[in-house]
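Only a single protein chain was left out; the remaining protein chains are all shown in position.
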Amino acid sequence: MNELIKIDNALLSRCRTAAGCIADKVVDSIKDKTTTSVERSVARLMGIDGVDGQGVPLPNVLVDQITKCGKLEDGVFYWIGNAMIETGKTPREIALAIGNGDFLITDFPEYTMEEISEAAESVVRDNITLLDESAEERKERQTQYPKGPSPLLYVIVATGNIYEDTVQARAAAKQGADIIAVIRSTAQSLLDYVPFGPTTEGFGGTYATQENFRIMREALDEATEETGRYIQLVNYASGLCMPEIAVMGAIERLDMMLNDAMYGILFRDINMNRTFIDQYFSRMINAYSGITINTGEDNYLTTADAVEEGHTVVASQFINEVLALRSGMPRKLIGLGHAFEINPDREDGFLMEIAQAQLVRQLFPESPVKYMPPTKYMTGNIFKGHLMDGMFNLASVMTGQSIQLLGMMTEAVHTPFIQDRALSIENARYVFNNARHLQDEIVFRPSGMIQRRADDVLKETTAMLEAIAEQGLMKAIEDGMFAAISRPVDGGKGADGVLTKGQHYRNPFMDIFKEKLGIS
Amino acid sequence: MNELIKIDNALLSRCRTAAGCIADKVVDSIKDKTTTSVERSVARLMGIDGVDGQGVPLPNVLVDQITKCGKLEDGVFYWIGNAMIETGKTPREIALAIGNGDFLITDFPEYTMEEISEAAESVVRDNITLLDESAEERKERQTQYPKGPSPLLYVIVATGNIYEDTVQARAAAKQGADIIAVIRSTAQSLLDYVPFGPTTEGFGGTYATQENFRIMREALDEATEETGRYIQLVNYASGLCMPEIAVMGAIERLDMMLNDAMYGILFRDINMNRTFIDQYFSRMINAYSGITINTGEDNYLTTADAVEEGHTVVASQFINEVLALRSGMPRKLIGLGHAFEINPDREDGFLMEIAQAQLVRQLFPESPVKYMPPTKYMTGNIFKGHLMDGMFNLASVMTGQSIQLLGMMTEAVHTPFIQDRALSIENARYVFNNARHLQDEIVFRPSGMIQRRADDVLKETTAMLEAIAEQGLMKAIEDGMFAAISRPVDGGKGADGVLTKGQHYRNPFMDIFKEKLGIS
Amino acid sequence: MTDRTAVRPYGDTLNDGMIQVSFSLPLEAGPEAQEAAKRLAGEMGIQEVSAVSVHDMGEGFSFHILYGKCKYSVDATRIRVAKVETKAMTYYEINAFIKERIGRRLNVVGACTGSDAHTVGLDAIMNMKGYAGEYGLERYPEIDTWNLGSQVPNEELIRKAVEVDADAILVSQVVTQKEIHVRNLTQLVELLEAENLRDEFILVAGGPRISHELALEIGLDAGFGPGTLPPDVASYVAQMVADKAGKDAR
Partner (left out) sequence: MTDRTAVRPYGDTLNDGMIQVSFSLPLEAGPEAQEAAKRLAGEMGIQEVSAVSVHDMGEGFSFHILYGKCKYSVDATRIRVAKVETKAMTYYEINAFIKERIGRRLNVVGACTGSDAHTVGLDAIMNMKGYAGEYGLERYPEIDTWNLGSQVPNEELIRKAVEVDADAILVSQVVTQKEIHVRNLTQLVELLEAENLRDEFILVAGGPRISHELALEIGLDAGFGPGTLPPDVASYVAQMVADKAGKDAR
């Protein structure tokens, strides 16, 4: 990474201090809480998958029953372990039995936590081994098939049909894509369960299901062998099922997950507490499995102005980073997001894009930052759009970004067609290669527009972070400090899924993750 | 202009010395020569225009007759002036009479040069006044309608039909074009006469005729008023009629002319002497009338490799420049040409383009250099082509070029359609505006690839110019030093149109131009 | 001069018919695929086809770019585009119009319905801040607004409209993949009709692929496409309410 601009280190350390302070408060407020989705993910980690006779996913069947009995505070581990002792069944058999209406899980006599933990020990171990094997396999394959030079080419598939998605993904890999993200159907993030099995009908994307993950992983493993490059797979954790999807991704060897500490709150009106708790655990899963997260600061600029609100992106990156660190993520797995969204009609707008991109790059040198393409100012003029995507690619290679989510010339028209993606890969390969070492050639003038813009953004970021540290993140969100969107602390979807842990509560997976990740 | 790289001034002055030496030899060798085309242009400057009964242009009718009589050595001025005394007719009437077969102009009794000069004085003066008025009118209009910021947007029209051309040109002006070049029909440069009247059928371009010039000038004057920007008009002088077209352009108030000292030799296999004589006089006409010339070094890179032969472009620019200076052109009228033609698949090719563009910019700071777009590596893939044109536009604004000949995404397909031009204007406006002051922001690292490439090119240029100075330009061309094309000194088209001036020879226009332009 | 009764595409000569086409085929790149592309163009009435580019995309797909001459023309003198017929007024004129002609404040409810979460377009029309220099409906003193935001079920939207006795319902639909916008809007109309509420509200849709024509087809009162400004919508709603009031009075 080249230091093309100067960073005021005093400001930088003030930002980190403020962000730390913000995160401490958040973590503190959620420590003794859990959520329905965290509990469902514990169920999944105990091997519970599949659906009941009505097609309801078994993790939901289980958690709903415990909830109905008013006993979820003690956590599913407690109740499953207990039932295992009593019934001698596996967790999955227990959930199936519940689905059949065979028993109420809370009706059994209750054992001590020692007894329960002992009974469930091998289940926990076996499932952790599953995660370990998956992570191990990734490492091996990545050694055998090394990845290409940065910026990596990240493209999306979004046909709505997982089989059609695999065709497009394999073609993209052959064209030179490094990373394939399967975009999720519009409605899924607000579902309070994860659909099951292979799916062929989504809108604006394909449902995230474990079987879909598997199908795509298999297709990309083949593509990896054919291209000789390890092709990474991405899906979305954010939403009401954040930690569950993290589990699914860990098992099916996804490589990246969209996972933002605030996205659900701001863009899907999901309850704050729910989101903070879910992201905390989901990120531990990601971290444990070596999955890179992608944060979603780019989204701010779809509703807010990229020049006026550039500092909110950076402030959010500091917060996302420190929250991820608190979940035990190493910096190299924290793929902070930002975007190229300045009005193309703006004089010297390209200079401001460079200032922002370079600033982010230097503030987070270890992060595999993910740079998002122009979307807001894309129109049906595909020719101009293709060009804007080219300028975006140039900004990226000039400032040494890590992951390039490729823009599509048809951004304003439809989710990508096969040729849109092919042309956009061609675009990126041309620009990256043709200007490969441009960043080694230039220095920005010390008193120039780029340096000054970077200075201003960092100053505003510092002020914003310090203000948030003062009032707390929840209040800041209530005040609409991000993306010009305000959300009440107690409002939002999924609020009823937040619980205070009861006296019997234990989550052995979190304990294992914490130990391995060194979280105190 | 920003000095983004360092120039070795010792090398620069060696280049200028060698170029001066080269030009001296050329000018020396042509001093006592004239050509049929120079003589036809003198005829035009005396007001001879139109065609005879067979449609042969009157300047040709006249010159052919004198040639047939073996008397062209004395120049047309001598013979026309003589006939004016004898017949009392105007020059045009004389030419018409010759066309009718009324007389042989060389049959009349011969007067002294004093008598002739006196008789023709008012004709010479009136026609010079025509040129003066035209130049004056340009100045006035340019004051009233100032031009936009550099790089200026230069586009071509090439429908083959002058009326269709005006539609496309006016539309282009409204879309933001600053300069309109009417491309010439493929076959015209090898015609040894200039077609007459409005024309509607050309191939790959529209015939250059004085009436076509007038029609387009009128259309652009209207566009100037509608857009509030003075829209410049360009046509091509090069070819077998270089000085004649220069006269036509001066009368019809063209603003620029393609005029290269070697293009005709290399690319149209026109005789060397013919070309050197023609360019010498044609450039005086351009200079006198305030017409900017565009040289054609870009053409080298359509046959030679842009990286290997980058220095031949610069060497040629030095030669073109000094030859233009010898014709009395001020530097601000010498629009040297170069091009963005490096293979787009080359790693860091963009850096090399920048090195070359910046070098040219700094070597010739006063020249309105004209930067030509990618053509050779353009394909039918219009999307990639549009992007390459965007990178070209960026290179231009980053290095402060003056005139940008816009690339068209359909370069490999057809001469521009109306929408190709519209999109390419949009492309340039977007990139120029969005990166307007990028050149003020950057410095290239002193030991970087860009600086080193510029150094290398300048070194090779120096060596090449010194080698040419040694052997002379004609020999160098014979040896294929430019564009990998070799032409024999005595070969090529139009060789028979070269004559040594006879004892009665006088060209009063050249005298006037020389005086005004301070040529010794 | 253009003959408006037989307008053809134009490249560089009147009536040359020149057009550009691109598409992918599930055929590996090669002369056969290129020939298939040309034949398809032929079927489409494109003559003198040049297949100028072919791109192999892997997995048996190829991408083609073609130029050629479209043999068809259209009679531009016979084109009638369904347009919102009400006259455009300014912010001041609209408020004055409502005061004078209706005599009470208007109630307007808006939402992005179904799974659509693209609020920017609706906000551009409804929120205080407005769009492209024009205030949004919320700012109009004579209009009361309820912007329900994103992913609102049609049922909930109707409930709210009934609750506040809305004059107009504004629906935004941005996601259009698999014609989901048409489905969502159709369902809304059906629900209203089922509950006999269709005539209670002026029903307006908007979005990047919404046209007035499409909206009429589906059974709404009006549709607004890209580039719509708040006063376009406010003028329309005000005048329609005034008309309705006039009719009811008779």
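Labels A, B and C are assigned to the chains in the order they are written; within every chain, residues are numbered from 1.
Everything that follows uses one rule, which is that contacts are C-beta pairs under 8 Å (C-beta built on N, C-alpha and C of every residue); 3 or more make two chains touch, one makes a residue touch a chain.
Keep in mind that this is a model prediction, so the values were computed, not measured.
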item	value
Chain not shown: contacting residue from C:E43, C:E85 or C:E100	C:E43
Residue in contact with the excluded chain [from B:Q142, B:T302, B:N343 or B:Q471]	B:T302
Selected residue (touches chain absent from view) among C:P26, C:P141 or C:G246	C:P26
Touch residues of chain A, complete complex, unshown partner	158-159, 161, 164, 168, 379-383, 410, 412-419
Hidden partner interface residues of chain C, rising order	2, 4, 7, 9-11, 14, 18-27, 31-36, 39-40, 43-46, 50, 60-61, 70, 72-74, 76, 79, 81, 83, 209
Residues belonging to chain B that touch the chain removed from view	160, 167, 170-171, 173-175, 185-187, 190, 201, 203-204, 267-269, 302-303, 412, 414-415, 417-419, 422-423, 426
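Throughout what follows, only the chains that are shown with their structure count from here on.
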item	value
Inter-centroid spacing, chain C versus chain B (mean Cα positions, whole Å)	52
Chain A and chain C, separation of their C-alpha mean positions in angstrom	34
Sites on chain C at which at least two other chains make contact	55
Sites on chain A at which at least two other chains make contact	423, 426
